[in-house]
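For this view, one protein chain was removed and the others were kept in their places.
== chain A ==
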Amino acid sequence: MKPFGYLRADRTDQALAAYAAHPGAQYVAGGTNLVDLMKLGVATPPFLVDISRLPLDGVDETADGGLRIGATVRNSDLAAHPLVRTRYTALSQALLAGASAQLRNAATTGGNLLQRTRCPYFQDTSKPCNKRAPGTGCPAREGVHRDLAVLGHSARCVATHPSDMAVALAALDAQVHLLGLDGERTVPLTEFHRLPGDTPEHDTVVRPGELVTAVTLPPPAGAHSAYRKARDRASYAFALVSVAAALTVEEGAVRHAALAFGGVAHAPWRARAAEEVLRGEPATEETYARAVDAELAAADPLRDNAFKVPLARGLAVRVLTDLAFRP
């Protein structure tokens, strides 16, 4: 690990100023991903600004009946929050499906969104990687890519975003609140993470020095929501494919549907094409399968990860079917 300076910020303006004063600085909160990447030599910040004590740790109901989640709320606290468990079930389930209890106790809302891919080439500094070292190439495309992307990838990068939480937030129409020296702005979660294109070194649209301050959720649009994750072992493993969905069925027809996939792309994958097919159609397994197929028609699997396409189809149809039968 490279030596670095350290400051614990008590106020957001202090954090922004410290970042600006130290070129190449990084913010740290839970540190569960960043400290690991520093040990691996993937991240080499000369200065860390500790934002874990900023007053951004509240979970509060908003005036419109939605929820405001502070950036430094721990994943474990958010998963156990009564309003999250009852109104945003998919979010609680996604958080509890991620990592281990020890990691969830440290990891924060903002850090979860900003975690880096677990692509083995990205994490190994002896290998080329366009995300870590732009222009060096992507060995994953021909190499070990069983766990990597089937949708939205580019010639430069086939990495997946590893978060479970972000997939649920994508289906729940979350907004991410950012604060920079130029002021505040809000980005829909579905536009927060980028597809790799020609610049896979940029995971998100966050500008240098900007701080994630909160995530907000509108009042739940679907009657019920759920998250389901397929992985290589029963617990404590990243998703091969995951699905978050919210669904409202009235008089046998789909009134509202939101669907997002995880483990398949460089960003949480909101399935707008599937939602388009679902709207107003009979709430049957046939409809769900047709809708999911419309989405997955865009899939472009690599040599060893074509299994993800039928896995995504099966998971999504199952989640929608289960949701439709909830009382």
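The working rule: a contact is a pair of C-beta atoms (placed from the backbone, for glycine too) under 8 Å apart; a residue touches a chain by one contact, two chains touch by 3 or more; residues count from 1.
As a working rule, contacts and distances are computed from a predicted model.
Think of the chain that is not pictured: of "Lactose/L-arabinose transport system permease protein", "Aldehyde dehydrogenase", "Carbohydrate ABC transporter membrane protein 1, CUT1 family" or "2Fe-2S iron-sulfur cluster-binding protein", UniProt labels it "2Fe-2S iron-sulfur cluster-binding protein".
Considering A:59, A:80, A:253 or A:294, the position touching the chain not shown turns out to be A:80 (whole complex).
Of A:36, A:201 or A:293, it is A:36 that touches the chain left out of the display. In the full complex, chain A makes contact with the omitted chain through residues 1, 3-8, 17-18, 20-22, 28, 31-32, 35-36, 38-39, 46-48, 50, 52, 76, 79-80, 85, 89, 92-93, 96-97, 99-103, 105-106, 226, 234-236.
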